[in-house]
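Omission of a single protein chain aside, the complex is shown with its protein chains in their original locations.
For subunit A:
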Amino acid sequence: MVKYLPFEAPLMQLREKINELKEFTANADVDMSKEISQLEDRFSKLAKEIYDNIQPWDRVQIARHPERPTTKDYINAIFDDFIEFHGDRNFGDDEAIIGGIASFEGRPITIIGHQRGKDTKENIRRNFGMPHPEGYRKALRLMKQAEKFSRPIICMIDTKGAYPGKAAEQRGQSEAIARNLFEMAGLKVPVISIVIGEGGSGGALALCVANQIHMLENATLSVISPEGAASILWKDATLAQKAAEAMRITAPNLKEMEIIDEIIPEVLGGAHNDVVQQALNMKMVLSDSLEKLKNIPADELIENRYNKFRAIGVYTE
């Protein structure tokens, strides 16, 4: 069952009322169809009003929705012949990041993404989508493999951040992230990154040094979680809602700052409401991007990537 978010409460109440009336009509001898259609009209209007005025904090809630589609959902819906490859060849296999090869519109590609779990058991196995160094090193191994075979790379970003743990520090979390930023800059194949959920800090950025960065409409990309920002800036984690606004972390914010290329529209109320349609929306943008990057020579791809990140930052001279 699809769960409603707090800001959707008025909609939920109206939907309940409509359902009650429908039930009543079906069981009683009174025709209420006119009233029902009036209420349905009101429902669409209210839905439009609510979703048109969606606040940053509402988007954070949608991005964190337990039923929000994950990397795997999009792989299944968009690509053919996906084969998952495991391991970093040094330490282990980090299931917080998945990757492999597949076919997209008839062409081979490499796909890599953060992977959250769908339930508690899977989330424990996947560490809630928060990678250790070996996750980033697996991602880099697969990117280098893609480069060798001239396959475009598609990355999906969906993490609260890199895991802040003892073992992660021992094995070089910083170096693993930094290495990805560095190596991705020099990749000779097109790289496209899509933020599909939460994009938390360095752990998200480590899959983001791309020729094109897209974001789902309700995805976020930030230097720190709203809770973290609130506790550092105002010493109060409960001000997360205020921080979500102040930090400008939503897709429209990042588009305005010219950090991302395209906003991928979401189905009404968020991606979890219709995964199939959402995958189609993504497929269209992805197809466009790949087409644009297809015939660009390697040195130009690297140059483009350089210029893209070189330009980010605001100051006066």
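In this text, a residue touches a chain if its C-beta (ideal position, glycine included) is under 8 Å from a C-beta of that chain, and two chains touch if they have at least 3 such contacts; residues count from 1.
To be clear about the criterion, contacts and distances are computed from a predicted model.
Comparing "Spermidine/putrescine import ATP-binding protein PotA", "Dipeptide transport system permease protein DppB", "Acetyl-coenzyme A carboxylase carboxyl transferase subunit beta" or "Fluoride-specific ion channel FluC" against the UniProt entry of the hidden chain yields the protein name "Acetyl-coenzyme A carboxylase carboxyl transferase subunit beta". Between the chain not shown and the residues A:92, A:108 or A:172, the one that touches is A:172. Within the set A:12, A:124, A:232 or A:276, the residue that contacts the chain not displayed is A:232. The set of subunit A residues touching the chain not shown comprises 162-166, 168-175, 177-179, 181-183, 185-186, 201-202, 205-206, 208-209, 221-224, 229, 232-233, 246-249, 253-254, 257, 259, 305-306, 309-310, 312-317.
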